[in-house]
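Note that one protein chain is taken out, while the other chains of the complex remain in position.
Here is chain A:
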Amino acid sequence: MRNHLATQPLFDLSQPGRRGAQFPAADVPEKPLEELIPSQALATEPTGLPEVTESDVIRHFVNLSTLNMCVDTHFYPLGSCTMKYNPKRHERLSSLPGIVDLHPYQNQADLQGMLELLYVTQEMLAEIAGLPAVSLQPAAGAQGEFTALLTAKAYFEDKGEKRTKVLFPNSAHGTNPASAAIAGFDCVQLASSKEGLVDLEDLKSHLDDQTAVFMVTNPNTLGLFEKDIRQIAQMVHDVGGLVYIDGANMNAILGYTRPGDFGGDMMHFNVHKTFTGPHGAGGPGSGPIAVRDFLADFLPGPVISHDASAAEGEAYQLVTPAKSIGRVRSFYGNIGILVRGYCYLRTLGAAGLKAVSENAVLNANYLKALLKDVLPVPNGDLCMHEFVASASRSKAANGITAMDIAKRLLDFGFHAPTVYFPLVVPEAIMVEPTETESKETLDAFAETITRILKEDPEFLHQAPHSTEISRPDEVVAARHPILQCCESE
């Protein structure tokens, strides 16, 4: 039973004179503010923040939180997004005093434990990537892409070359071309082959001495391993270009193969996708990059170095690479998320990581096998950690779209899969169960989809039926944006 008082808009809860936080009186001799700050800089009236009590705040936000589906409460089969279980130990350990409360400008001698943790993180990521140099600085995967592209650009300029083109397959994440454009490159989109892989002929036709970087996700966004990746890399290298691996799907290949081994020169990790940083309803993420040795000098700094023979308190140091592209953010990176990644890697070790990929791929192929008769999967017999089904057949037969299925799943307590991505599959339904789901959950999910496909299409168009709201009007929202609650009418 829900009482709607607490979830009404926050500002409606405000009553003049209420407060949720109390501060002590000043213990220093106070002076009139006008003596400290020039009057033209002082506010003439208080901010319009609401006035509510601590209990108002708690009840409001706790009630709001219960309007969410989340990994802690629901199965989240989101393709391309890897929503797996977030271990609780990480939250405790990343909050330890001496971890959570360090100021970025403290004396390095007082930070040796943190710097050691980050140094070992660099080393572990380098080993997993098969690429020796790592920068932990990027704040998210997309910033990792951008950072790596700038690193490549600096490398070419250092060689006296000015290359203009970045190539990517048409199934790429939208961030790839966006990052390339912001880094000042021209974007060239390539076709996919019938099998959903990079079309080698099309790639060949675009490769020339202007090719700076080929960006590819492997396994790709259809959940397929690019089996010709070494040949692809060779083709790119033959014209002097670099290969960038979008690490979004690394959880499929941990311990089985490494980007550095199959021809990648640069990659980013998504710590939340591969190493269980929680998604946080949109972030924070963390997007460390790994590169080949000849690119190391160009990485953004600082990175962490280690000298075992150094004096006490100086073994771990923050250093800026010799020809660094500069900074891509203030301070050092999304450390709190990297600490969670470190905890995960230390919990699993080599065998555990390999088991992660085995179970992720097993779960995806099992679910695909259960669904393939009702939701055909156009590309590939075996998938990696995810697959892309298509609702084209049901749409043609009785008008049931990918979106209808997605919305109706919410009624059964399953989060919707990713729909309408990648763009190369019509009525795409992209499913990634992840390794932390059980067979029982996958069986129940497959049964539910099968059942939904037999339901009345009209009923499905109106789904979901049991959630707090259903099918918001996004057209009106976009045409007349209301982006805060106190706007003048």
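What we mean here is this: a residue touches a chain if its C-beta (ideal position, glycine included) is under 8 Å from a C-beta of that chain, and two chains touch if they have at least 3 such contacts; residues count from 1.
To be clear about the criterion, contacts and distances are computed from a predicted model.
Novice: For the complex's missing chain, which UniProt name, "Probable glycine dehydrogenase (decarboxylating) subunit 1", "(Fe-S)-binding protein", "ABC transporter permease" or "Fumarate hydratase"?
Specialist: Of the names offered in "Probable glycine dehydrogenase (decarboxylating) subunit 1", "(Fe-S)-binding protein", "ABC transporter permease" or "Fumarate hydratase", the one UniProt assigns to the missing chain is "Probable glycine dehydrogenase (decarboxylating) subunit 1".
Novice: Check the options A:Glu30, A:Asp208, A:Asp238 or A:Glu447 and report the residue that touches the missing chain.
Specialist: Residue touching the absent chain, from the options given: A:Glu30.
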